[in-house]
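Note that this complex is displayed minus one protein chain, with the remaining chains in position.
Showing chain A:
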Amino acid sequence: MAPDDASDEPLDLAESLAIIQAQRARVRDQVAPDPRVLFGAWGVAWLVGYLVLWSSARAEPYGHPGGAAFTVFGVLLSAALAVTIAHIARRTAGVRGASERTGSMYGWTWTIGFSAVVLTMIGLTRAGAGWEVLALGWNALSALVVGVLYAAGAAMWEDWRMFGLGAWIALVAGATTLLGVPGSYLLMALAGGGGMLAAATLAHVSRRKGGW
């Protein structure tokens, strides 16, 4: 008999159930990406980054944000992207199969979506769009891609909270264009970034209650 058969002693029924629940929680905590980390990182980046753009636009004489504000904004978004990639890579390392294929197609859809945004904005710039149209376009199209892809991802993983967040962000994205600059930045900060942080908080509360 192998020595580790000592751990094969008869199990108490309640103990069995506890083992099943503990391992399920372990997989959730170490394999599945944590929505609190992802929504939290983007929520902070959007909230702070767009507030910086908004306050800069209000201070500048021509009404559009200065270069320093865009640098801060860019650094915050890059940081959120780095957190996202590192977190997902760590959680999904050592897992192959169906979710790897799904995740790879989903990941590429983000790259393709943002490439299409860049192409569109280059086209609009060449067609002679003014700075405010371009500012509104960059914002709304990018946030639209985020919202729609959140909702589509939620449909794949049957996650109602993520679906609600995606739908909300998509609608906020469209609504920003109605406000013009700098109101669009304020709406992105409060409704977009705030929405992400609200979703992160909801995920945290439901996890503490024992849900996913």
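The criterion applied here is as follows: a contact is a pair of C-beta atoms (placed from the backbone, for glycine too) under 8 Å apart; a residue touches a chain by one contact, two chains touch by 3 or more; residues count from 1.
We adopt the following convention: contacts and distances are computed from a predicted model.
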| item | value |
| --- | --- |
| Identity of the absent chain, which is to be given by its UniProt protein name, from "Septum site-determining protein MinD", "MarR family transcriptional regulator", "ATP synthase subunit c" or "Octopine/nopaline transport system permease protein" | "MarR family transcriptional regulator" |
| Which of A:Val95, A:Val118, A:Ala155 or A:Val205 contacts the chain that the document leaves out | A:Val95 |
| Chain A residues that touch the omitted chain in the full complex | 2, 4, 7-11, 13-17, 19-20, 23-24, 26-28, 30-31, 93-100 |
